[in-house]
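What you see is the complex with one protein chain gone and the rest in place.
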């Protein structure tokens, strides 16, 4: 559903998690209504495997936030209230390959991503001119085996100073420390260039070629302590044939990666993604 | 969401249409809750173009239907209440080509379509043995230019006698009269072998080949008085190349047609499709 | 390219393998031409990774097979000559699930697969009536842990007696012995219900659900001694969401499996698949 941008500041998104039981949908929508909210969109999901329930309500015209919170507290549910405005603050981390960062910056520049890009951070200079063209700040923080820890501290400091709420790894070729991942838990999105769980780790296109698969893929997921094991947000595949060498897989893959990453980032920014038991619920 | 088949008889689906205004979602969910209903699934849509609003609520445990209807009447909305049980009664009409009818019968036989197939009706005998294998009744009603009207009357009589609620045209190559279409308005689903609105009418694969398109498609839609102009429920395309002759388009198209038709029929049978201003809302 | 069925008996397909070097394409096409053959289709592939070369030439009007063989021998290449007629003899093995076998039999019955189905063999009776409807022989050979070896011998004997050239495992839930696999090396096609190399082995849909992937897939491959490691012929994926439970993945997967398996079988039957270094070349 198209968001009316003129009223962005008035739009609120309520995310609810609880055990699946009678009356939650009615209770939550009544509470929103009582707080003056006009419901624009409601979606919910009950997971038969775990008995968990989650729900997203988008509404406008909330006049009594305290009243809403009191009513929700009485329902005994977990919830978060997000305002669509001001826009979320997002940092992009990248390395030598520029297809994903170029794509995200272009989308941000035409208003396709509801975020304020605070800065592009990279251990290389390849994307510097791109960032400048689109009017975004660029900070190069080179890294060597020896400086890995200190460079990461510098990255973290920039994120803190910028008030970043979402970190996007746009083909950033450094593994983050556990501390970093914990600090931004459920708020770091990575793009992996295979259809996970196939080909986790390095050189997935080379391994795909060697295995002789007839598909390649890309996966956007939240980053967790275990590499390429985080909750998946979006995936796509494309057909390949014996005629496609590794270079062709890489070329075709670039088109998948940037679309899948942008889709996942947009879903997150619109507060459409919930994580339940290591899997995502994406309210499209 | 998976329907718990053991409780099919208890599941109710409420379909609502009205103008878009404050409070409908909260009002409807409260009414369902007050009637004893436990909401399993709710989905809604407001059309920015027309200002219309529609909503689907699936719930179980309704103890007070009269109370629910009274509450809904007070909201001043249009609504329909469907019980998931007993299964809807569905007739399949076909002609010489059997791929769609064979597919539907196979799906019905393994429980994939929540319907009771009352009968297969055809102006040919090609699908007769298939129907028998799957245990369904088959009635041949041949038609000529002279007997067109009388044959249609016989078809209509069978549908009436069988208490049919959904008519599926599985490549039935006879144009239905306006009276027939009106009699089963919004309850006749047709499969057209092109991505409409391209190539309406006859021989779409031949015309696609002649135009040199790189895609073929299939479209499932409700039948209206104007040929191939009814509300679209589902569509898919597949890639073709210069190597594909007309016969290849037809072969590839068969795989599209049967999947698209089955998808549309299942959506209809689960009360997931609403028609608003000539377009469908499909609550997946 | 559409095969002219009236001339099937005259069509010959020549498959060539050799090291990549100058002059092979010109040499082979000249040899075909000199033997009276009119080339209908030629396709070739050089693998940059291994330096191997392979080629497929379809032609009609061969008047001098001995001359062709002599000329090809002189080129110092490996080759096979297949006549499109008589049709290849194909057996289908299945277990309780019928979607793949039903689909293959239907396709064979309408002439979509250029094969003579010799027999359906199963360790269950579920597909028996289907086979009879389409007019194919059905042999039930039940199996227990104790009778596994003897049952496989019976299967092998039937294949021998029937002169089978292609064995299709249409969801046959028994692992074949190494001896069986060797006996029909490169002539057993299996359908696996995941996008390999993800989720090899059992219960792939359950594991896909637990991992929270946003895609499911199906893979048709030649069977080798290592389970689910054989050369891949065809693969497809379909989108799934958090709303899809395991039962939905299984349902959506059925539509993938039967299309992917049929595609792989047709490619094989038209002599379009070559195996080079554990990967396939599929000349479409």
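By written order: A, B and C. Residues from 1 in each chain.
Following the convention adopted for this analysis, a residue touches a chain if its C-beta (ideal position, glycine included) is under 8 Å from a C-beta of that chain, and two chains touch if they have at least 3 such contacts.
Just so it is clear, the structure is predicted and the values come from calculations on it, not from any experiment.
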Residue, one of B:66, B:144 or B:241, that touches the chain absent here: B:241
Touching residue (missing chain; options C:29, C:118 or C:190): C:29
From B:143, B:196 or B:249, residue that would touch the chain that is not displayed: B:196
Positions on chain A contacted by the hidden chain, ascending: 1-2, 98-99, 102, 106, 110, 112, 129-130, 132-133, 243, 245, 247-248, 251, 255, 259, 284
Absent-chain interface as seen on chain C, which is shown: 1-2, 22-27, 29-30, 32-33, 38-46, 48, 61
Where the unshown chain meets chain B, residue by residue: 45, 47-49, 195-199, 209-215, 217, 231-237, 241-243, 245, 278-282, 284
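FYI, only the chains that are shown with their structure count from here on.
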Same or different contact residues where chain C meets its copy chain A, judged by the half mark: same
Distance from the mean Cα position of chain C to that of chain A, given in whole angstrom: 41
In chain B, residues with contacts to at least two other chains: 1-2
